[in-house]
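Heads up, one of the protein chains got dropped from this complex, but the rest are sitting where they should.
Letters A and B mark the chains as written, and numbering starts fresh at 1 in each.
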Amino acid sequence: MPLSDTPAPMLSVQDLSVWFGDTHNRFQAVDTVSFTLAAGESLGLVGESGSGKSTILKAITHLATDISGHIHLDGTPLTGPRDKSFYSTVQMVFQDPYASLHPRHTVDRCLSEPLRLQGATDIDNRVRQVLEEVGLGAKFRFRYPHQLSGGQRQRVAIARALVQNARLLLLDEPTSALDVSVQAEILNLLSDLRKDRGLTFLFVSHDLAVISHMCDRILVMHQGKITEVLQDKQLQSGTAETPYTQGLIEASRGFTRKEMAGA
Amino acid sequence: MKRFLTVEDLWVRFKTRYDMVEAVRGVSFSLGRERLGIVGESGSGKSMTGRALLGLVRPPGDVSATRIDFLGQDLHRLPEKKMRHIRGKEISMVMQDPKYSLNPVLTVGEQITEAYRLHNRVSQKIARAKALEMLEEVQIRDPERVYKAYPSELSGGMGQRVMIAMMLIPDPKVLIADEPTSALDVTVQLKILQLLDQLVEKRGMGLIFISHDLPLVSSFCDRILIMYGGRIVETCRADQLDQATHPYTRGLLQSLPDIRHPRERLSVLTRDESWKQEESVNAII
């Protein structure tokens, strides 16, 4: 049996391209992207709107189907519709907690349905447990989304992603629709859960500060391509290689007043 | 400093079936030839404050104030007919998402010329020339093309430039910008702010910049009001935001992740019930 120094990656993406639209109006959103994600790692995908960062998550989960390239999860290639074991390993948290919870379903239904799909038996206990884990007590169990604040909704969405004991979380801008003080609570929760459960994160965001707080390694995306791989340290010192990334870093520091042209 | 606006004891109340919600609670501030930032989280009343100034609070919302003085006129007691003259011509407003504030079935040109001719009796030809000039001023490279375009054909940044052009064409003295760049990418956001900054400077306007983004406001504005629960909890010079003393402001600042100073965990804001009971800080200078 051959031994290798580096453990096999949990997720590997090779030469992934993704298209949207039909034949007449086909648009390439992701262009031959490759990366790997080790178990327990937290990898960031940063870029502006239309850079293709969220599309990669859609391709991994088969929500986008017009793709080429290879995706492996735990060494097994992923092709076509995903199976049960995929869904109990990989889960996603969406950007807008106001759109990602079914308006007519209680928190309980939202959390117990994945368990029922999985064929679990101790549904009641597990729902209670996961609610406790994301910092919502039992009193939230039978509430409807419209009775919850944005932060509470996002906690429910995180609980839904974890209730099947997923190991890899795909986080699509999970805090960009929230207030900063709520953002801090959710980011802390995610960090804690990652530590307690040994989760692996693929974290998509347009916010460099958030992503550098959450991730060890960051891929910068621009126009469907990965233009740079940043280590956490580089971000702190503000030394990026490409001018595009440099621009992003500067922009994240706020506004700098320039003298009026000709004045 | 010349004062454009003086707002004294402004309240906005909403009556619901069961109780009364007070969105803005006794806010007082003034605006001169400056960039005034109003910062707060959702529900702090910052947007409602901006709307109340222009009389844009719809029923069942109810606005009351000791006075909203705009260059000697009390906007709060002005009849709607006269208010319509102020709105757009003297005080303009730029909203968050150009997608929703531009009319999708009219071309950009039609909308800008309409905005101009609403307040100036000029021929279509003059209005058109003025519109093109304005599009150029907001740094749109080929104004002719944009003039004929429909809003759906524009990118977010371009749409917001058009919005700004439309709002500035009647030459208002005060501009209220409600999260004007929140829907845009960071790099585009900075370009729009740069533009806004230059226009405000050049025309000697007063700007009210409403935003949830503390670092952005502190780097862009001259003076900041921090709102919480419908009140101003603190006011300070923008470049002295890091010396803010109110626990709410401090909590907000500390809950932000910082690229240069990474931390294991972010500090979480614990809200104090007493903040809601405090008097609103008077920000008239």
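What we mean here is this: contacts are C-beta pairs under 8 Å (C-beta built on N, C-alpha and C of every residue); 3 or more make two chains touch, one makes a residue touch a chain.
Here, contacts and distances are computed from a predicted model.
Engineer: Of the options "ABC transporter permease", "Transcriptional regulatory protein CpxR", "NADH-quinone oxidoreductase subunit N" or "TPP-dependent acetoin dehydrogenase complex", which is the UniProt protein name for the chain that has been left out of view?
Structural biologist: So, among "ABC transporter permease", "Transcriptional regulatory protein CpxR", "NADH-quinone oxidoreductase subunit N" or "TPP-dependent acetoin dehydrogenase complex", the name matching the hidden chain's UniProt entry is "ABC transporter permease".
Engineer: For the unseen chain, which displayed partners does it touch in the full complex?
Structural biologist: Hidden chain contacts in the full assembly come out as A.
Engineer: One chain isn't shown here. Among A:Q28, A:T106 or A:Q234, which residue touches it?
Structural biologist: Of all options in A:Q28, A:T106 or A:Q234, contact with the hidden chain holds for A:T106.
Engineer: Mind pulling the subunit A residues that touch the left-out chain?
Structural biologist: Residues of subunit A in contact with the hidden chain: 61, 63, 82-84, 86-88, 91-92, 94-96, 99-106, 108, 113-114, 117-118, 124, 138-139, 141-142, 144, 146-147, 157, 160, 164.
Simple rule for what comes next: only the chains that are shown with their structure count from here on.
Engineer: Quick check: how many Å separate the C-alpha centres of subunit A and subunit B?
Structural biologist: Here subunit A and subunit B have centroids separated by 32 Å.
Engineer: Within the complex, which stretch of subunit B touches subunit A?
Structural biologist: Where subunit B meets subunit A, its residues are 41-42, 156, 185-190, 193-194, 197-198, 201-202, 212, 214-216, 218-220, 251-252, 255-260, 262-269.
Engineer: Any idea which subunit A residues touch subunit B in the complex?
Structural biologist: Interface residues on the subunit A side: 48-49, 150, 179-185, 187-188, 191, 206, 208-210, 212-213, 232, 235-236, 238, 247-249, 251-258, 260-261.
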